[in-house]
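This is the structure I want to talk about, given as structure tokens.
A selection of the complex's chains, in situ.
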Amino acid sequence: MQLYALFMHKIPVGVLGASGYAGRELCSLIGRHPGLDLAFATANERSGEQIRLNGRSIQLIRTESAPLDSAALVFSSLPHGHSAAWVKKILDAGAKAVDLSSDLRPGHTEQQIVYGLTECRRAEVAEADVVANPGCYPTAILLALLPLLECGDVASGATISVSAASGTTGAGSTARTDLLFSEVTGDFRAYGVGNNHRHLPEMREFVRGTGSDAELLFTPHLLPVARGILATITVPLRRNIADPLALWKERYSGEPFIEVTESLPALRDVAHRNVVRMTAIKASGISTPTLVVLSAIDNLVKGAAGQALQNANLMLGLDEAEGLPH
Amino acid sequence: MQLYALFMHKIPVGVLGASGYAGRELCSLIGRHPGLDLAFATANERSGEQIRLNGRSIQLIRTESAPLDSAALVFSSLPHGHSAAWVKKILDAGAKAVDLSSDLRPGHTEQQIVYGLTECRRAEVAEADVVANPGCYPTAILLALLPLLECGDVASGATISVSAASGTTGAGSTARTDLLFSEVTGDFRAYGVGNNHRHLPEMREFVRGTGSDAELLFTPHLLPVARGILATITVPLRRNIADPLALWKERYSGEPFIEVTESLPALRDVAHRNVVRMTAIKASGISTPTLVVLSAIDNLVKGAAGQALQNANLMLGLDEAEGLPH
């Protein structure tokens, strides 16, 4: 694969499901990537339409017409439940695959698929033929929790309470009356309350995998903004930590896409960027030592298309940061 | 006081600090109240300007010119730190007072002032000469927690984690660059993280007053909406509760301004209305029995001016619900 790069040829990649918000973001990022070439993009309901990528046009085709073997790697942004079968076809055609659906994530399949939370699976991703790209909420939440889970200072049996809010692109591009501008503007509401969100299985598996016995209580909300996720996480600790931020800074030292800050992360800081921005603050005035951890991402970039491309870069032997906005 | 009502005369009331969002909302509500007459409204920086109330004009005057003794009751929406001294002058002038600032709330003063969380202080409010009107966040949070605190089923020593989000009118009407439309649109961020919000003292005092030893961990956020607060509260329980909503329904049975619902409360449901809308849902998949309690209010109505008027109605011997939108 490295030969492509060596001879300054661009590596051909494909996108299945290019009409949703994540698929469109992915095409747009690929269009600006110096080392990749979009060989094809599929979107059944919009097949025949042209999309413009950095000054060039490409025609959308139907998924069943995708020339899978013309690509070195294919991204699948197909809907949950429909994606896994196409990932198999991609592999059969000799290409690598990054699956943006939940089909192959931990908690959703018995298969042992590499979970592409890049900053803690870098080596596995680089070796993988197929990667399950994490969900948007899990990306924001798990990368923020990771330093704490790894250091073992979460209180035993603790409930980690996660209140998170997402922009509307996280709910997809299908016409729904409850997502009309007239309904969403001026509003704010929770959904999936009581641990009923479909991103919980992959988060639970991941937490368990770190050896922690902490449990998650996750409440997502819908924000009147187009893009972005902010997660507000309260974590009871086994003992006080003198300088909590040092933990994050050390764990993520040198990471190009992790920003550990003294200031409070906000959606504005991360829009259109492939980063997780995070901080941790000690709660005062309560007897249980507790941290409030905050993290912000762009749900379409680091929460979907950007992280998918970050994983693809590793899988294709390219520089991990190539073509990614930060 | 009841004589006013008896003879169908309107009761004269005044407003100190009528230029902020809460003060304006108050004037507007008084203008539509069938039993009250706005005798005067003060706003130092805008004195001389006319405001229109339900088809009638009234001229704003300076606070030091307020004819306090012409009113049966005076609302103070003066800034925190400046209000307590004026409340004293109001009382000295022979009028009753409702203070919308934090000056006289529990945790802010040694004085024993009635805390006007109407639904749990109704009798005291009706007898009071002065009432400290609760903050907007405390109104949403404490009324939602009350049934649970009273029943004693909160786990001993529990941390109650409150993630709440407010519209921008909650941050006041003073020109600040961080509150410009250009900055707030598309954004979402936390503030006062780690239990640093000025509404904590009154909430802590109230929780303690119920006999509970639970502690609050409160994280407020700024929403890109003009009005509304949604509070998302996780409460660890001593034991499982079979039908949690029944607890709320029973406690608030017959309350005109409390809506206990099966559906999830949203800002849209409560805009421009003097209500708290709330629900409670059991968390699944975790070992500690835990409830997620959600409540929504309009921060300017039930969270400020509406509740102030509700208290004033009681203090003046009027029907508690008179002139209030629900």
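To keep things simple, chains are lettered A and B as they appear, and every chain counts its residues starting from 1.
By definition in this document, a residue touches a chain if its C-beta (ideal position, glycine included) is under 8 Å from a C-beta of that chain, and two chains touch if they have at least 3 such contacts.
These figures come from a predicted structure and were not determined experimentally.
*Asks:* Please report the number of identical subunits in the complete assembly described by this file, where 2 are shown.
*Replies:* 4
The rule is simple: only the chains that are shown with their structure count from here on.
*Asks:* For subunit A and subunit B, what's the span in angstrom between their mean Cα positions?
*Replies:* Inter-chain centre distance comes to 39 Å.
*Asks:* Where on subunit B is subunit A touching in the complex?
*Replies:* 157, 159, 161, 163, 165, 183, 185-191, 193-196, 200, 204, 215-217, 219, 221, 223-228, 230, 232, 234, 236, 264-268, 271, 281-288, 290, 292, 294
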